[in-house]
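Of the protein chains in this complex, all but one are displayed in their positions.
And then chain A:
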Amino acid sequence: MAKVSVLNVAVLENPSPFHSPFRFEISFECNEALADDLEWKIIYVGSAESEEFDQILDSVLVGPVPAGRHMFIFQADAPNPSLIPETDAVGVTVVLITCTYHGQEFIRVGYYVNNEYPNPELRENPPLKPDFSQLQRNILASNPRVTRFHINWDNMDRLEAIENQDPTLGCGLPFSCAPIKGLGLPGCIPGLLPENSMDCI
């Protein structure tokens, strides 16, 4: 069962000029104190064509995390315009907020972002080379796309260390982690067992 769940992400200062920093206020809940920090990243997708145009705007560690509900503000600088393909600069793209624990990504929040010229003249006749200083960024905050993944929350290293130290410990305390069927691969559907359809009319 996930120890951390995201309660809300508020997009601050939106819409805003292209060059202004991204500011998200993230509230999350943690069921029990975490041994290590959470790592949050903001990724700007430069172009839908390939991931090589992704820019990790910032990556931050959040911690220590005791049990309870917490909030923090994640601020990251605007993306580097020179890394964005010209054809994709104006229009719709995506910004992602991901969080990983022990290097495993367990949540991904995505927003559509619309970059366009507020100036009607420029909108009608857009310059060939996008003028980022004139571009306005509008994040579709009302429609976050959230995907959760099952991960292993326990501290496997320490558990293994214990196993090694005292192999004579009784019945070999089964340090199996929570029975994660399906191992969090999206698309894997545990539980749709044929026995449920034992009943047939």
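Assume a residue touches a chain if its C-beta (ideal position, glycine included) is under 8 Å from a C-beta of that chain, and two chains touch if they have at least 3 such contacts; residues count from 1.
In this section, contacts and distances are computed from a predicted model.
Undergrad: Pick, from "Mitochondrial inner membrane protease subunit 2", "Protein HIRA", "Sodium/hydrogen exchanger" or "L antigen family member 3", the protein name that UniProt gives for the chain of this complex that is not shown.
TA: This omitted chain is identified in its UniProt record as "Protein HIRA".
Undergrad: So which bits of chain A touch the chain we can't see?
TA: Against the missing chain, chain A presents residues 1, 6-10, 25, 27-29, 31-33, 37, 43, 45, 47-51, 58-75, 91-94, 96, 98, 100, 103-105, 108-110, 112, 144-147, 149-152, 154, 156, 158-167, 169-171, 173-193, 195-196, 198-199, 201.
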